[in-house]
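My questions will all concern the structure given below.
Note that this complex is displayed minus one protein chain, with the remaining chains in position.
Just so it is clear, A, B and C label the chains in written order, and each chain counts residues from 1 on its own.
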């Protein structure tokens, strides 16, 4: 489903964040992306979102090179990809409810459908009581969960999650991970960048380790650290 | 050194983030603040920073009620308190170097001193190479480390750390925790809100657990979860 | 477009207006339109007054002595046929003396010392465009029966140079200031969009099309433009009416434009300019933020 051929990303300030990455991810896979701080995980996910374009190489999703999408096609591609951003990227002027509903509004979902699905997904992340709050009035973990709710509310084909549990306590984290597994079972491909060792170790999924912009390990059912 | 008497904080939207908190922290202590997402940890730290004022109760630091500080005294109080913010709060228009140097500039530290201490502390957090970058060009973990560098550069009496390792990989996290212990040994009182179970469990420090705005546990050398 | 989406756009743009960045631009826009509207009215009045003053320039053709009544009638119809002539009226020498007395006012004593009326019969000739006075006067002076023509030679030329200068300067000033005001309004909208560039980026990242992001901003731009122009129109009309009343009672000789149609047209022009400027400014300045 997702194929990367020799992908490199060098930022304008000449930092080489990714170097010659080759990777295949099949439909319905659950992949952990691990590696030290600054390794290039977020860069990897931003490339898949078509938030940024690679300096060289091809990224093929469902047979289409997403680097060649025309400007007007990009939004339609992005609707199939949900992303939980490391810095949440919530709209400060909108309430929690409106932030989540926004992902449905852009697809012109009928209002009745929006009114049904938003409270449902807010309940899943445990925020049903905070629907009317604004992002600035939320705790860090609550903001993170709003971002999760927004990413999953329109049932994307691919879910990219960046540091999904960085601001969550272990219990809430496990609740969210159960949710992720549920979503994954329903057919969504999940790529998740994380530093949470215990989650990676316990879930026994495919683990791709990046270091200094290179893929240094790609192991099915692996742990946070390689066997070496 | 820090004394809280019946401190409550009710936000304008009527969320009671802290309810009747009583706590003493002695000089040179190292306290972990744990609890589920939305429990009130950040609120607790913001009160100690005098970023917000409590709805009721007193907060005494070094014998002074910081809720009664006059407007002009607040900056001088804050210089004695370093804080690592959950959302980093870096100045987007300044480089990494300037962000860290800013905490020294406000105290009118001589330029020679600034030129000595900033690179030193950037080395401690492993960012010597990124000194000229702007926050927007940094990875999440790098931003977090800039925030840490800024908090410790002027050697505060009290260090408040909110989710210090949320965006850091385990190795970097332990490096930072070693640094914290070093700083603590040199006499700085540290209060650290965290969800990182393995760090809390391994460090065996005093643990204060908050749930729904109340202190539910206060245990020396405890783990992330109580014995129950 | 679904009706729910339309409703969403309108709701969003109203919400946008309520936010402080937009309110600040609204203030700037009202102020700018007030400046524009005031100067516009001043300019219209300067134009009107200069037209009025120029229209006072007419030709007086003095007749030779001893023309018969039919000669005079014949001359009158030939004068009326000259291209550019609007109206020709006969002034008998007695009528002429009466008017001269009224006109000379404080120099009336000049006439008192005269034994007989020194004036000949004459025609007063009003022109369609007073700026042609010189050539028409030349034509008329060559007609048989005409002794001498008089249109305030010298004075008329000076008058035309002066009114043309004042018109050019005020039009130039108005044009420069209008473009400055357009610039100021554009800048206000730009700054307001700039303050929300992060939001635009987030919307695009969540899968919004350019148009989905743009519509609320465009509507907001139009609403702010129209509201700003409308409010300043209201203020303008009140101020101008006060001015008209004051002039009407104290200086009836000053010919200000009081035609309600002209004033309404000015207001409509402002409203239209508001809508167009709000929309284009939003459109143009959003462009670069949409490239995500």
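As a convention for this text, a residue touches a chain if its C-beta (ideal position, glycine included) is under 8 Å from a C-beta of that chain, and two chains touch if they have at least 3 such contacts.
From a predicted model like this one, the values you see are computed outputs, not experimental measurements.
**Q** What shown chains does the left-out chain touch?
**A** B, C
**Q** From the list C:48, C:64, C:93 or C:190, which touches the chain that is not on show?
**A** C:190
**Q** Taking the entire complex into account, which one of C:10, C:24 or C:53 touches the absent chain?
**A** Answering carefully, the residue with contact to the hidden chain is C:24.
**Q** With the missing chain put back, one of B:79, B:134, B:155 or B:217 would touch it. Which one?
**A** Checking each option in B:79, B:134, B:155 or B:217, the one touching the absent chain turns out to be B:79.
**Q** Considering the complete complex, identify which of B:7, B:90 or B:133 is in touch with the unshown chain.
**A** Per the contact definition at the top, the residue touching the missing chain is B:90.
**Q** In the whole complex, not just what's shown, which of C:10, C:72 or C:177 touches the removed chain?
**A** For the chain that is not drawn, the touching residue is C:177.
**Q** Based on the whole complex, identify which of C:135, C:158 or C:241 touches the chain you can't see.
**A** C:158
**Q** Considering the whole complex, not just the chains shown, which residues of chain B touch the missing one?
**A** 49, 51, 71-72, 75-76, 78-79, 83, 85, 89-93, 102-103, 105-108, 110-111, 150
**Q** Could you please point out the chain C residues that touch the chain left off the display?
**A** Spelled out for chain C, the touching residues are 20-21, 24-25, 27-28, 31-32, 34-35, 38-39, 42, 100, 105-107, 109-114, 118, 150, 152-155, 158, 161-162, 165, 169, 173, 176-177, 180-181, 183-184, 187-188, 190-192, 194-195, 243, 246-247, 250-251, 253-254.
Note that in this section only the chains that are shown with their structure count from here on.
**Q** Please list the single chain whose C-alpha centre lies closest to the global protein C-alpha centre.
**A** Chain nearest the overall C-alpha centroid, as shown: A.
**Q** Report the chain whose mean Cα position is at the greatest distance from that of chain A.
**A** Between chain A and every other chain, the largest centroid distance is to C.
**Q** What's the distance between the Cα centroids of chain A and chain B, rounded to whole Å?
**A** Once rounded, the distance between the two centres reads 29 Å.
**Q** Between chain A and chain C, what's the gap in Å when you average each chain's C-alpha atoms?
**A** The separation of the two C-alpha centroids amounts to 61 Å.
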